[in-house]
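Here's the structure we're looking at; comments come further down.
Only one protein chain is missing; all other protein chains are in place.
Up next, subunit A:
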Amino acid sequence: MTSVSVKDLSLNFGNISVLKDLNLEIADGEFLVLLGPSGCGKSTLLNCIAGLLDISDGQIFIKGKNVTWEEPKDRGIGMVFQSYALYPQMTVKGNLTFGLKNAGVANDEIERRVVRTADILQIQPLLERKPSQLSGGQRQRVAIGRALVRDVDVFLFDEPLSNLDAKLRSELRVEIKRLHQKLANTMIYVTHDQIEALTLADRIAVMKGGLIQQLDTPHAIYNHPVNRFVAGFIGSPGMNFLDGELEVGVSAVVKIGEMPVPVDRYTFNGSGRRTGPTVLGIRPEHIAFGDSAGAMPFSHEVDVEIVEPMGSDTLVWTRLDGQNLSFRVDAERPLQTGDRVRIGFDPARASLFDSATGNRI
């Protein structure tokens, strides 16, 4: 059953079109992440779903009910903001109960829900404190509690972890995932952090310029990006792009300069097999190095230019046909600038894009 459905949604500010004919179906209990660079319209879309922005065209349904013209409070949503947005003059308890009091919920019911929420998020000792007496992580937990206490079907998260430091961010990320498994509510989560997207999502919608570029599982988005933008946006360090020429004869090859990369093992999209300028994308972690490189369908000797140790592994920069290329090696491998090494990869793991359109072929 669909929980949230967005139909042909458009939003214009004056002459500027922010969202264009957007369609989105979110299943009951699904965790959907809206991912994209700043200005792509992901937060705007979330605000439209919440009813905080009036849309220009289209419809929004939540739990089968048309809520296009409903006030935020009547949509059955709870929202968590990036800046926590806790009411500074109220205690934690006051923050949790503000919405319930506005809705006229009975006192004993309010009490019951506060206890339950505090229990789930382990914030009982904080109930009488003011937001200014809480740490960042505690504040965000209270903000999540404020959505939780409303007993709603759909949770909206607007970059909830962006204001936290790296360590807390990864802790709360796990906690949000645990919360989702426990409550099984529908959650829509906006972020620009691809790690959050990949770790949390059932499905990711990658957005750019007010359009959804790709809507799929994290695995599919990571391994089969539909275009160069998605391929470059997902993954850290980013995917390598090599300009080449696709030649389809007895067997298909991509010529990178004079080097032929056999791509017979690559799964082409229906209409993709045709000669022409092509970009070959390969992730740094899919490039083999040393002895195992020779066994790959494509391998070549290269010079090490820069070595970037990253703790668990090391990123090595080199050049293939004059084009920058990075690959990951085990941190224990002693590599130095100037070393000559053999690298190779399996084109089945690569992605090929049309040079002109940037679309996957």
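Basically, a contact is a pair of C-beta atoms (placed from the backbone, for glycine too) under 8 Å apart; a residue touches a chain by one contact, two chains touch by 3 or more; residues count from 1.
The definition used in the following text is that contacts and distances are computed from a predicted model.
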Which of "Quinol:cytochrome c oxidoreductase pentaheme cytochrome subunit", "Tryptophan synthase beta chain", "Carbohydrate ABC transporter permease" or "Aldehyde dehydrogenase" matches, in UniProt, the chain that is not displayed: "Carbohydrate ABC transporter permease"
Chain not shown: contacting residue from A:81, A:327 or A:345: A:81
Omitted-chain contact residue, chosen from A:72, A:260 or A:290: A:72
Hidden partner chain, touching residue among A:4, A:22 or A:50: A:50
Which of A:102, A:267 or A:336 contacts the chain that the document leaves out: A:102
Residue of A:23, A:66 or A:89 touching the missing chain in the full complex: A:89
Subunit A residues touching the omitted chain (full complex): 47, 50, 52, 71-73, 77-79, 81-83, 85-89, 98-99, 102-103, 146, 150, 158
